[in-house]
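Notes to accompany the following structure.
Excluded from the complex is one protein chain; the other protein chains are retained at their positions.
Labels run A and B following the written order; every chain starts at residue 1.
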Amino acid sequence: MKGTATTLTRVLGFCALVTLAGTVVLGLWTTPPDVVQGELVRLIYIHPAIATMGEVAFGVTALASLLYLWRRTRDRRWDLLAGVSAEVGVVFASLTLVTGSIWGRPTWGVWWTWDARLTTTALLLALFLGYLALRRVPGEAGSRATRSAIGGLVAAVDVPIVHYSVNWWRTLHQGSTLLRRKPLIHGVQLEAMLLGFVAFALIYAWLVVHRYRVEDLATRLEDRGFETALAERRAEADELLEVVS
Amino acid sequence: MNGYVAAGYLVSLSTLAAYAGWVVRRGRQLARDKRRAEAGPTP
Partner (left out) sequence: MLRDALLVAGKDLRIERRSRVTTNQVAPFAVVVLVLFAFALDPDRGLLTRAAAGLFWVAVLFCAILAVQRSFSVESADGARDGLRLSGLDPAGIFLGKAGAVALQLVALEALLAAGVVLLYGTDLRGGVVLLATCAAATIGLAASGTVYGVLSAGLRVRETLLPLLLLPVAAPVLLSATRAWEVALGTGGAGDGAGPWLRLLVIFAVVYVAFGVVAFGALLEEA
């Protein structure tokens, strides 16, 4: 095995690349400019998809934390998955803010505005950055996993509260374009947007699988290194004892 | 092409590519370390 790739991830990665290329071609060239938004509508083919995958990633973290804490399903794999998904989620959430900002500048005239969805996303990002910082604190594996799982849940429980409080506070973001009775966009635009969702979902899956394997390898190597060091020290002690006796 | 649109696509794709590249490189490095560890200590 050369790295963390397997046939599954190669197929997954290939599909992700193809759909992503399709999204880019459809989004940047095939689709017409919008009547209202002009060229800027092209960001709609990636921005909501990235944002959704960020939210899905944090949902996976919360679920995996819960499964780890529940004694009957306790397994270090859930802990690994929670951490890995949060990390990928942080990447997606950051990109959500960046692409949103890039769209907001020409549309609203400002890079940042205290709009409900923007603020919620920013707080979500801060919550999970804290979670990742908590995970990075070294410690005994089991207690670190429990600590992280509870920390992840505390953060996840906060998400709906943040959502409602910020929503009451401000609302300026345009409503969801897709999830309406009659979607606002049609034809090739809708196809581009849906393809974007597929592409970023595949990218998320690919990243999580690879990152999971990397994390798994890293912890195993760490354990092994610890055991080797322990065995060496024991051998030294035995030698010393022999010399003494 | 609109500059904002190009910047948005460029930032998103390059960030994801960089992250994916880092993950793959780290995986290769760890796999190599693991092979070495399994081969045992070099005499």
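Keep this in mind: a contact is a pair of C-beta atoms (placed from the backbone, for glycine too) under 8 Å apart; a residue touches a chain by one contact, two chains touch by 3 or more.
The structure presented is a predicted model; accordingly, all values stated were derived computationally and were not measured.
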Checklist outcome for this item: Only these shown chains touch the missing one, namely A
Next on the checklist: One chain is left out of this view; which of A:L17, A:V56 or A:L69 touches it in the full complex?
Outcome noted: A:L69
Checklist entry - From the list A:C15, A:L28 or A:L134, which touches the chain that is not on show? => result A:L134
Next on the checklist: Need a quick check: the contact residues on chain A for the chain that isn't drawn.
Outcome noted: 69, 123, 126-127, 129-131, 133-134, 137, 139, 142-143, 146-147, 150-151, 153-155, 157-158, 161-162, 164-166, 168-169
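Throughout what follows, only the chains that are shown with their structure count from here on.
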Next on the checklist: Per the contact definition, I'd like the list of chain A residues that touch chain B in the complex.
Outcome noted: 1-5, 20, 24, 27-28, 38-40, 42-43, 46-47, 50, 91, 94-95, 98-99, 102-103, 105-106, 203, 206-207, 210-211, 213-214, 217-218, 220-221, 224-225, 228
Next on the checklist: So in the complex, the part of chain B that touches chain A is made up of which residues?
Outcome noted: 1-2, 4-5, 7-9, 11-13, 15-16, 19-20, 23-24, 26-28, 30-31, 33-34, 37
